[in-house]
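Attaching a single structure in structure tokens format; questions to follow.
All protein chains but one are shown in place.
Chains: A, B and C, in written order; residue numbering restarts at 1 for each.
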Amino acid sequence: MKNTATLLITCPDTKGIVAAIAQFLYEHNANILHADQHQDAENNLFLMRVEWDLSDFNVAVADFEQAFGPVAQRFAMTWQLKLSEQKTRMAIMVSQYDHCLADLLHRHHSGELACEIPLIISNHRDTEKLAAFYGIDFHYLPMTKETKSEVEAQQFALFDRYQIDLIVLARYMQILSPEFVARYPQRIINIHHSFLPAFIGARPYHRAFERGVKLIGATSHYVTEVLDEGPIIEQDLARISHRDQVEDLIQKGRDLERIVLSKAVRWHIEHRILLYANKTVIFD
Amino acid sequence: MKNTATLLITCPDTKGIVAAIAQFLYEHNANILHADQHQDAENNLFLMRVEWDLSDFNVAVADFEQAFGPVAQRFAMTWQLKLSEQKTRMAIMVSQYDHCLADLLHRHHSGELACEIPLIISNHRDTEKLAAFYGIDFHYLPMTKETKSEVEAQQFALFDRYQIDLIVLARYMQILSPEFVARYPQRIINIHHSFLPAFIGARPYHRAFERGVKLIGATSHYVTEVLDEGPIIEQDLARISHRDQVEDLIQKGRDLERIVLSKAVRWHIEHRILLYANKTVIFD
Amino acid sequence: MKNTATLLITCPDTKGIVAAIAQFLYEHNANILHADQHQDAENNLFLMRVEWDLSDFNVAVADFEQAFGPVAQRFAMTWQLKLSEQKTRMAIMVSQYDHCLADLLHRHHSGELACEIPLIISNHRDTEKLAAFYGIDFHYLPMTKETKSEVEAQQFALFDRYQIDLIVLARYMQILSPEFVARYPQRIINIHHSFLPAFIGARPYHRAFERGVKLIGATSHYVTEVLDEGPIIEQDLARISHRDQVEDLIQKGRDLERIVLSKAVRWHIEHRILLYANKTVIFD
Partner (left out) sequence: MKNTATLLITCPDTKGIVAAIAQFLYEHNANILHADQHQDAENNLFLMRVEWDLSDFNVAVADFEQAFGPVAQRFAMTWQLKLSEQKTRMAIMVSQYDHCLADLLHRHHSGELACEIPLIISNHRDTEKLAAFYGIDFHYLPMTKETKSEVEAQQFALFDRYQIDLIVLARYMQILSPEFVARYPQRIINIHHSFLPAFIGARPYHRAFERGVKLIGATSHYVTEVLDEGPIIEQDLARISHRDQVEDLIQKGRDLERIVLSKAVRWHIEHRILLYANKTVIFD
């Protein structure tokens, strides 16, 4: 596995940006592995992701900010540098619906998700054995309306203790408080079991069944203060027919949820997602 | 082309329905070509479509009601008999967006749609030549807020004169009056350029773009009194990315609209659709 | 869970079959839950699947053959009766590629697959712990060219001992001997990691990559004597682009394989598959 650096850039669009970045990387002997950019003409925005092999690169990571500073300032860039050796530390929150959890854990186990998963939190005990099987710490934190703020405080403490960078709601079935959401901006990914913006809120499969749609969907998105309104990362759909009952929708939906959530997680931990205007740009 | 009869049945679900229908058809020497049924346990409903070759059938069409009456009464059936030789007479209403119209006309021309298309109505002159090319009467009926009810009366007169059974809104871009809708129940098919119930109403592609969805859709449905709330006949979706601008959504959407509308039309004219509880059952 | 019976019928197509079957079931007070039939005009074949609730049915299972005999003989039917309480006993054969195995086990655990899984056989030890987690007997049977027939004999003995009805090759990566295949007709399901008939044989993802296809596929099928030529049960595809390397194809393919294999298994154990002319009819 190569040790690579990934630079994510957002700035106003103008002439010369790519030339400046490419020249900087060339001068410092970077071997570029992937580069992708996007221009939004309407918003006059330039976004870029560039990944290079660190082995020949002649700027130490500690000195990167100083070295890249002049380029960044010239174009008023917002930027982040991510290193492949610094793996994202992910916590998974789950209810008794364990299909997304089991899927994420198996993908992680088989090497498909290059992150650490040190922590699983649930308001049910159902997934405790599965967590143990994969050797992951499991914390059982049941919650009532009354204890919500207290339990969330415990959750925050766990996130701190385990140095969590990303929180994945793998069918957690609880609405986070505004404080929770505000504390982890662009660091909470949820799976919603409908094709958003259709069927926002509770019981989407039941409402899809009642409406008589011909396809059901699933949507992974970053969690923001407004329920199910955060930036969409990935969506997919499956065909249904009049022969499908609600139970069939739920079953078919599980396959969608697994795939749609796992893609969002993978793109996040590989630093492939940039956000603007409540939308995602996926550099896949 | 065989001359066939298609029987569509809806009734409360109980034991013995299929036995009675199958026995009736057998006794009268029907050669069954297709049979499909659906049971809705929750609503206690039985729905069936059965199509048979009329060549050996020993009941004259004129006598069918009398012959089948006892079976229908025993099970409290709502039923319709459709003959393949009595082709649906379809009118198409269109604006200047002609892609669905051109598609329907070409499909009809190539034999894919077994119906008559004697009439095209538009509030623009753009499609007049296309209508002429296919030898179809074209009526130009522009409309303002003030003339709406007067123009709709002209449209009703045309539907009467041309003996129209089915009205297809092929991107007509006008909202029909409640009188119009009430006059042709389950006989108006619309194409909406979103995945309903997402983006009900105007400018769905623009709103899909703003929301940042990862797939765009199209929906064909029967028109009812509530805008975009009628029974869904067919839906489909296409993947988009951040590289797609609104114009790209519109272009990709055209392919969806063509396919989704043409399927709805075909299923309707082949008598494959049954309606209940604001949903469609498609016997395809 | 209702105790139901499922009758699968194949016979020459003629008039009166449905009437006779429906009458038989009605006379014996069967509450039909699902019925579906298919006619193949070219081959003059009639195929049917009918499932009913056994609670009111007035024929004992032991007497069914005698009671139904006259109907079956009249139409020269080949038929099978399956009871929902007699669950299929499934063995899974697997290599070190464990994604399909993990998927099947999780689906079984969560109630999606109504069968027994008493036995897992592998030529690698990698999946032994996973088998133990789900409480399933695991047999490690490595194999060389020289020991193949001897090891297969051990496998047959295990299938006998565990009273196996269905053998699922969940990426087993070994070619079964003709004796093995002949011993379990229509009882071995394989997952092939391509869209058959494209890329029959070894290394399909590598060959798909070399050919430059724009979609990759997976196919589940019954195993017959000719490699990858058995009746196809299910297929699906995923889009790829020039940005995808072979490793990406393999990763994307795993999702296809999981879904395509699990559908085949579910349809088989729910007695939804009929075979003729090297094809499957899926009554879903």
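Keep this in mind: a contact is a pair of C-beta atoms (placed from the backbone, for glycine too) under 8 Å apart; a residue touches a chain by one contact, two chains touch by 3 or more.
Every value quoted in this text rests on a predicted model; they were computed, and no experiment measured them.
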Subunit B residues touching the omitted chain (full complex): 98-99, 102-103, 106, 110, 112, 129, 133, 243, 251, 254-255, 259, 284
Missing-partner contacts on subunit C, residue numbers: 38, 41, 195-199, 211-215, 217, 231-237, 241-243, 245, 277-282
Residues of subunit A (touch criterion as defined above) contacting the omitted chain: 15-16, 18-19, 22-23, 25-26, 29-37, 39, 239
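Note that in this section only the chains that are shown with their structure count from here on.
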Distance-maximising chain from subunit A - centres being C-alpha averages: B
Rotation in the CA alignment of subunit A with subunit B, degrees, nearest 5: 180
Approximate Å spacing (C-alpha centroids) for the pair subunit A, subunit B: 42
Where subunit A touches two or more other chains at once, by residue number: 243
